[in-house]
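With one protein chain withheld, the remaining protein chains of the complex are depicted in position.
Labels run A and B following the written order; every chain starts at residue 1.
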Amino acid sequence: MLNHKVIITPNEVILDGKTLDHNEQGGALLTELYRTYVGDYPKFFKMDTLSKLGLVASELLLQAEGEPRFEAREDRAVVFFNRSASLQADTAYQATIQEPENFFPSPAAFVYTLPNIVTGEIAIRNKYYGETSFIVLPENDPKIMAQQLQLAFLDTMTQSILGGWLDCTDENHFEAHLFLIDKQQFDTIESSLL
Amino acid sequence: MGGKSMIVSVANNIISPLGMTTAENYAAVKAGKSELRRYEGHWDLPEPFVASLMQRDKVEQAFAALADNERYTFFEKMIILSAANALYQTHIDPTSDKVLFILSTTKGNVFLLDKRETGFPKERVLLGVAARQMTEFFHNPNTPIVVSNACISGVCAQIEAMRNLEGGRFDYVVTVGCDVQSAFIVSGFQSFKALSPEPCKPFDANRCGLNLGDAAATIIYTRKEKADENEWVACRGAIRNDANHISGPSRVGEGSYRALRYAIGAIDPDKIAFINTHGTATMYNDEMESVAIERAGLATVPVNGLKGYYGHTMGAAGILETILSMYAIDEHNILATKGFETLGVTHPLMLSNQNQTTDKRMFIKLLSGFGGCNAALLFAKGGAPC
Partner (left out) sequence: MDELIYTLKQQIIEALNLEDMKPEDIDENASLFGEGLGLDSIDALELIVLMEKNYGIKLQDPSQGKEIFKSVAVMADFIQKNRTK
């Protein structure tokens, strides 16, 4: 059993097995979720799509968890996996340098051209000083993901993980399968994911 | 981590502008050499930059002995060559399902996003697909794992290797780190005003930014009951976040301090030969590291940084700098911090621009990167408890 689980696709949001109502789709869905469930973090609008997706998905999970928020802690790791790394941000940055006559490299775009930035955004938002990691796989493989998450608990500081699959190919195409899991549930991660 | 078994390094390789083997690289660094130089009009970039770049024809010549040059990108040739060089020093059968490949990289084949690049399928820009070129080359049956944690990836990949060996599923992990420079990366760092117009000066009062560099490095680990006297053991590592800012390091060195504290554990700092820092020579990074080292109670431990020889080799840095630190201690040496002259950080650190001697047998590799991430990893030679 996983503590809490959220799935976000361009046209569906499921939190702990329950479908959440929404009007928008694609990138606009992420903005709608931000406005409905967060609302007070304008940094959201500066983020690349991967970070926006990770931020709203983590907010839904943490609100479902219902524990006190924003208290500094080192015992929770943020460990994500995907296939596309930071492809959407990479493409956006490449557009700022593609044409020699319109060559204005954007620092705000460049900073998101690393997949682990989203783990940092979530750490900043929640004051998580623990491990943050991003692993890229050739394809979505729940078995490998479960194995690597189990191994992340070998860090004796880590007692829980906010983790899972977080992929984004462009502003309107993405998939989040995130969950919260405790060290005690170590042995059941794999069966829960499969 | 558990005291049951030890994670031991069995082979390594470095490919850089300073050489195609670890021995060539170590000799060059010991002699104070660097291939950092100024490039003007390179890749049609409007602004000049200083970097340590590979002579690509040299890589192609070496690669011709392995496979057809046309089939692989420059990045893929670098990782395959480096892994092959390390594997050939061993009797490891890479086709075994007991062998795992872990790749540390930030940008892989990112140059393929440029519309003018048409020589390879665009899919190869995906890091996992690029890593597959390597595992398929070696006929390895396992799915490669790519660690992409900005500039700390090289240490994260080694921590990931340790965990996978401790988990017992694999007997060997081939840990390869690589990034190759491109207009994409250089222009991005230029837009950040992070590049130095001259060879970088880590921790120096007059430091003014970093240089970028091409490199690939490989370290192969296995699990053993007890390490031999001359074998290197990866003891304990941690990854911690500053929870402060996505590009600026924490003023109080929060993540690095916490990672250092976990890595050193109960070890007496007096047993540590040196801390091999990130030392990029940006104003903020080096200052942050000095704060973190002081906070972790390690201010009396000698410190060095190797970016003055190679620039910042990104995904390769953590592995390349680990290997050179091992070779240095094997020779009772603390490598000089090239480019450093006058201390320019708040907390005094034990830095030198000359090679020093040591008889200690442990070191810590420290890194930090965008996304507020930091990593520290403790290494010990022989079977010393750690």
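Everything below uses one rule, namely that contacts are C-beta pairs under 8 Å (C-beta built on N, C-alpha and C of every residue); 3 or more make two chains touch, one makes a residue touch a chain.
Quick caveat: nothing in here was measured; it's all calculated off a predicted structure.
Visitor: For the chain left off this view, which of B:Arg71, B:His139, B:Arg169 or B:Lys193 is in contact with it?
Guide: The single option touching the absent chain is B:Lys193.
Visitor: Of B:Ser34, B:Ser247, B:Thr322 or B:Ser368, which residue touches the hidden chain?
Guide: Residue touching the absent chain, from the options given: B:Ser247.
Visitor: Among the options A:Leu29, A:Ala92 or A:Val111, which residue touches the chain absent from this view?
Guide: Touches the omitted chain: A:Val111.
Visitor: Can you name the residues of chain B that touch the chain not displayed here?
Guide: 191-193, 245-248
Visitor: Considering the whole complex, not just the chains shown, which residues of chain A touch the missing one?
Guide: 42, 45-46, 104-108, 111
By definition in this document, only the chains that are shown with their structure count from here on.
Visitor: Return the distance between the CA-based centres of chain A and chain B, expressed in whole Å.
Guide: 26
Visitor: Would you pull the chain A residues touching chain B in the complex into a rising list?
Guide: The touching residues are 72, 74, 78, 83-85, 87, 90-91, 93-94, 97-98, 100, 103, 105-107, 110-111, 113-117, 119-121, 123-124, 126-139, 141, 144, 147-148, 150-152, 154-157.
Visitor: Which of the residues in chain B end up touching chain A in this complex?
Guide: It comes out as residues 1-2, 44, 46, 106-108, 110, 113-115, 125-129, 131-132, 143-150, 156, 160, 163-164, 166-167, 169, 183-184, 187-188, 190-192, 238-247, 254-255, 258, 262, 369-373.
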